[in-house]
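Supplied in structure tokens, the structure appears directly below.
Left out: one protein chain. Kept in place: all the others.
Lettered A, B and C in written order, each chain numbered from 1.
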Amino acid sequence: MKQLESVNDFVVRFATVNGSGSASANNLFAKAVFRMGVPVSPKNIFPSNIQGLPTWYEVRVNERGHVGRRGDVDMVVAINGQTMRQDYDGLVPGGYFVYDSSRPLPEDFRRDDVTAIGVPLTTICNEAFDNVRMRPLLKNIIYVGALAALLDMEFEVLADSLRKQFRKNPALAEPNIRALELGFSYARDHHAGACKLTVRRSDRVGDAVMMDGNSATALGAIFAGATVVGWYPITPSTSIIEAFGRFAEQFRTEDNTGRLKAAIVQAEDELAAIGIVIGASWNGARAFTATSGPGISLMSEFLGLAYFAEIPAVLIDVQRAGPSTGMPTRTQQSDLLTCAYASHGDTKHPLLFPCDPRECFEMTADAFDLAERLQTPVIVMSDLDLGMNDHYGPPLAWDENRQYDRGKVLNAAQLDALAARWGRYRDTDGDGICSRTYPGTHPDKGVYFTRGTSRDEYSAYSEDGDTYVRNMERLRLKWETVKRLLPLARIKMTNAEARLGVVFYGSTTPAAYEAIELLHRRGIAVNSMRIRAFPFQQEVLDFVLAHELVFVIEQNRDGQMRTLLINEGSLPAARLVPIASYDGLPVASRFLTRALEEALAERGVILPKTAPDQGGTR
Amino acid sequence: MKQLESVNDFVVRFATVNGSGSASANNLFAKAVFRMGVPVSPKNIFPSNIQGLPTWYEVRVNERGHVGRRGDVDMVVAINGQTMRQDYDGLVPGGYFVYDSSRPLPEDFRRDDVTAIGVPLTTICNEAFDNVRMRPLLKNIIYVGALAALLDMEFEVLADSLRKQFRKNPALAEPNIRALELGFSYARDHHAGACKLTVRRSDRVGDAVMMDGNSATALGAIFAGATVVGWYPITPSTSIIEAFGRFAEQFRTEDNTGRLKAAIVQAEDELAAIGIVIGASWNGARAFTATSGPGISLMSEFLGLAYFAEIPAVLIDVQRAGPSTGMPTRTQQSDLLTCAYASHGDTKHPLLFPCDPRECFEMTADAFDLAERLQTPVIVMSDLDLGMNDHYGPPLAWDENRQYDRGKVLNAAQLDALAARWGRYRDTDGDGICSRTYPGTHPDKGVYFTRGTSRDEYSAYSEDGDTYVRNMERLRLKWETVKRLLPLARIKMTNAEARLGVVFYGSTTPAAYEAIELLHRRGIAVNSMRIRAFPFQQEVLDFVLAHELVFVIEQNRDGQMRTLLINEGSLPAARLVPIASYDGLPVASRFLTRALEEALAERGVILPKTAPDQGGTR
Amino acid sequence: MTFFRPAFRHPELPPNAAGYLRQDYEGGISTLCAGCGHDSICNAIVQACFELALPPHRIVKMSGIGCSSKSPAYFLGKSHGFNSVHGRMPSIATGANMANRDLIYLGVSGDGDTASIGMGQFIHAVRRNLDMLYIVMNNGCYGLTKGQYSATADKGSKGKKGGVNELESIDLCELAIQLGAGFVARSFSGDKQQLVPLIKAGLSHRGMSFIDVISPCVTFNNNPESTKSYHWVREHSEATNTFDLVPFRRPITAEYADETVQEVVLHDNSVIHLHKHRDAPDITDRRQAIDNLEDHKAQGVILTGVLYANPDSADTHDILHTCERPLNSLTEADLCPGSPVLEAINAAHR
Partner (left out) sequence: MTFFRPAFRHPELPPNAAGYLRQDYEGGISTLCAGCGHDSICNAIVQACFELALPPHRIVKMSGIGCSSKSPAYFLGKSHGFNSVHGRMPSIATGANMANRDLIYLGVSGDGDTASIGMGQFIHAVRRNLDMLYIVMNNGCYGLTKGQYSATADKGSKGKKGGVNELESIDLCELAIQLGAGFVARSFSGDKQQLVPLIKAGLSHRGMSFIDVISPCVTFNNNPESTKSYHWVREHSEATNTFDLVPFRRPITAEYADETVQEVVLHDNSVIHLHKHRDAPDITDRRQAIDNLEDHKAQGVILTGVLYANPDSADTHDILHTCERPLNSLTEADLCPGSPVLEAINAAHR
């Protein structure tokens, strides 16, 4: 048997049960890899319940900085009896199977291409610790210790992390560190050299951080000055609001009074949540909500109101696998169409597509500027993978000189200075955007009536067809302004002659870049474009038109971004080849490589075979 | 001045106030034209309030059977002081202005290209009738009488209609007929020959009927065996339910008990309305709801559930002008995108596009068969014009031998006869559709659990990615089956060589055919396709591909059908030219003609000028 | 509706304490039916704001969809208004109030808008004791969609088309008291003497003030046992199969003394009995307030006036501990932690 061998390039999967405290232990491991200077990417794959069901935590270690999911598993830490069989069978040839050897491995676990590594976790734990309630937690730490030894990791990095964690409670730190030691020394003593996967200290990490997208999003809202939140709990968006609440306590408490410079309203449902956002934005506060697919569906009527009455609103859609309740704890990018055209009638909404926590931060902050400048809802399209998993990436950055762009809002002095009659829906400078006022601004001037019904330039109710059309055409013009203000796509024209292009967006990004790099290394010329916003600027359309064949990679069945491109860009459909990965797991680079290969082969391009250079063989 | 001259070809507009009882008077006039054997088409243009605002009733008389709205007005009956100026100014040169001359026409009404015809309605009315409360109504009848005389109509046809109307209350018939006479004789005596527009008895009507689409839709549901209705009032869909209720009282009362063979539940909102439909359909009853745009938005979450859990549902969307509350008493075709892709995640729904009351009837009935066969929501896309206005068209027809297609539903005997294990979501014959059972069917067999979450073939909850994808791919396959079952488009290849095509659907149809006829008469070869369903069959795509330039006429801003064609058919966008009429009034053939001319001119095709042959000059 | 508004009304009224004239509180010309109770309520709102001498521009008026919800266009023309979507005014009001606690929030809704589609939002706005005055113009039907029963229609009542309503009637005041509103009252659109002071009290109360105003729909709330003239309209409708005649009506007024029962004959000759009770000490006791309501109901009498008042209830801002300064007045300096903080956060994620 050829054992997998690799330094800083492999995938470990922890197979556990939820509610057993394993998540924090697994995180301890991932964080330790990171702190050894090696890029790492953990993916938590958890069920839609609270306790007792299978949960996996997949950690990719990759020196080269490929932190998308890779696909395939090189090593399993099999703690969950329920899934042991499937975890065992799923290992790649040459892989490692770490299990609790307090009970013998069942008879029929006899693959000869897998290295089984037993650690008697339960026995060690029970012998060492008397506190019955603490044991499950400490058992988790024991396997982390063992794993550290198997992978040649620096013990002190892990111990340090634990110490930091339990800073406030050294009494808890102590048994944890002991558990770590117990696991570490058992593995060192009994399995020295058994495992040829290694984590070795590196300097690749630089100033990178490990952060979940939802925290970054919450920070974006804090930094951008959001003060009103209307929300309703739903996985995977809830943690944005929780984080916003924590940060608000930290950074938004009034010094003198201890009161909060923010109002976080847990609404009765999503309709109310977006209503609160619209009411608050209308009244001059920066407001947002975060939700997921079902919430978007419920917000649809209100989004139409905000579009038509031209009220800013920021909405974060942390997408999960649909349709309907679908797989609520799995990821997908399948709300694009619904968000782009939410609500009946001729409506359209700008979308932003962050690809990592840094962009979650930036784009959320930008969304407030855009929404207020454009006086329309702006939707940030995150997803479960991006939002809930920790991501290795660049640190967040805030320009000290940045000023909030509050858009065209007239204050009392400006109203007094107006020469001509003011009209709420009168476009005076040709960008389709009119000026608004906040209630209470001026005793006599700038008052207007907001409604979802048709009205004239002066906000008077009107059923006149021409007035209606004039207004709708202005909104169409505004849509052109939208394009000018949105972030540009990231286009990489590595080869001006290339006839192939690849398009992707959001959390697909790292896996896509990895697959593209592989194509490059096989000599295939291909350019890439990461879309960052809808509607599309001319550059986006030009990219597609500049290539004979453009692969559009997305995590949905129906090719929703492709649809938007064809529609809004009037692009030739035949040229846009959909590549879909939508099983609810974060897209894997190996899957993409295969899918691209196949798609190319179908079109007569056969790639030279090269061995994949990552750990694993498939 | 050249007065308009025309027999059986002109447009009269009644300018009145709502709540004044004019609607029934105006209808009396339209019906009389119809009963004289002349095709006629009335359009009621009413405000979104109950009393006191301007209302117009536009009647097109057209011997050739063009019953779309024409555009331009040849004669105004100006009863509403509020809009008199605009009504006067809006007349085409050569037109006729009929007004209440009890008060003199204001000084500044002095167009020399308009024939003003004064009838002292108020004076006549007050002199003849003592009952103050009845006077407003009788005044309306007086102007109808006067109009009849001006247009040389047969008095007896109108008098007969009135007698029929007040059959049950001859005491009411009497003053009405007297009012009619008063108006008739006044005009005859004072304005003989003043008007050169004439209605002359014809035989063009045949077996046609005058019916509103909403009544026809209600009948379709009655004939198709709908028993459960969940609904919430909203203009312009309410009258479907009201009609269904009336018909149910008539045709669905149990002989022995007097109880209703239908349950019509006025729900608390649209979410509940569609929930009721889904619950009832799931439990084996044919159920439907009717709503308009805002209701569709609110139903979005539930539509996703029905798509994913595969539950039949019939929904009638009587579209009105959006976005948001928009112009609630104006017509539009602007909910296509929202309906086609309603709900988050990868969802799609079949749509049907009736073009006249007969199709409202047929397609509504078909929708029940389709929804049950396909186990998915089916949406009938009507609109305010089609639904609420009376339409001249072919009579409704029901095939006596027609059997309800209840789809794949297993009864107890079939369950007992099954050889293999039954799975609710197991496709055994490759059409993507699985068999279902009604609750309570069998003590031991065929039970299953319905959910909006992912599940396996046997309806067991599953978060397994492969299981999920298998199910989604089956749904994709089902989508192909959908195409096979939907009604085909009506394609008219009048000229196999023609390079131009015109595409339209729904209530746009009569105006579109009229415009096309005009193109033909000017020697332009153009073929046409009336789309009747989404998703599209190959024929639809082939039609587009067979023409160099295809005009897509629709009553929305954003070209939503065009979008669907480009998307779902991967059709070349540049070839599809949008022609939009979306000011809330039913599309006018003169507008279309102009728009097509302009679009052709832009592309270098200049049409020979020919005088329009309908009344009017613009 | 009135087409022509007299150019000078109430010329006798002097300016109020803040120097505003009564017309500073008026709005656009109503497009409701002649005689609609809603118009009377609008007048009462104008009067109340005038008497309270509120600066008009500090009032925010909000509504859902319906005849009633249109009415904000017909009063307080100098106030910002927001006519939102059907049944969702409470969430819009919540957001607006969160953004700026210094303005005065006046919400107007219908019984359909509140008790059907808006029930959830209504209950939860009450529950969080949002600082606003919430008026329901209650006509027991859906006016704007032509007369369907609403959830406040009396059980056993007969509607336009003769059908009998067999569903429980929802008493919004009782719900509001039960769910924690700080101020709850009921009145009749035609009783200006009672209504104006109630609106003033509601506007002055901090927390949720709820007023249910019985407001007859002249057009749809009729039953077949109606006066002769009414018959005639119905027969016309039946014969022509259209509902296109709305006779002009006068608003119904009812002014009566405390502790008396007033019989009010509605447009369709149906009768309701109103009872005005003198302020009792027990209105600050929730259970007593509900008992009062129920006692009168049992006697077939509608109790009007202040039904419940709790001057000390905590409003949403109290509950959420938001700062006293309006959130919409805070600036970058107040809100943005700045880049050094971000640096520290980055560091904590390494």
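Just so we're on the same page, contacts are C-beta pairs under 8 Å (C-beta built on N, C-alpha and C of every residue); 3 or more make two chains touch, one makes a residue touch a chain.
Because the structure is predicted, anything quoted here is derived from the model rather than measured.
Within the full complex, the chain left out of the display contacts the shown chains A, B, C.
Residue B:Val447 is the one among B:Val7, B:Ala116, B:Ala194 or B:Val447 that touches the chain missing from this view. Checked against the full complex, the candidates B:Gln82, B:Asn131 or B:Asn283 give a single residue touching the omitted chain, namely B:Asn283. Residue B:Leu271 is the one among B:Met153, B:Leu271 or B:Val550 that touches the chain missing from this view. Interface residues of chain A with the unshown chain, by the touch rule above, are 18-24, 27, 48-53, 82, 133-134, 136-137, 165-166, 168-169, 172, 232-235, 238, 266, 268-270, 294, 324-325. Within the complete assembly, residues 116-120, 123-124, 127-129, 151, 166-168, 170-171, 174-175, 178-180, 287, 290-291, 294, 314, 318-319 of chain C touch the chain that is not shown. Residues of chain B in touch with the missing chain: 34-35, 207-211, 219, 222-225, 227-228, 230, 251-252, 254, 257-265, 267-269, 271-285, 287, 301-302, 305, 395-400, 403-404, 437-444, 447-453, 461.
The working rule: only the chains that are shown with their structure count from here on.
Averaging C-alpha coordinates per chain places the centre of chain A 45 Å away from that of chain B. Residues of chain B in contact with two or more other chains: 47-48, 294, 324-325.
Touching two or more other chains at once are residues 85 of chain C.
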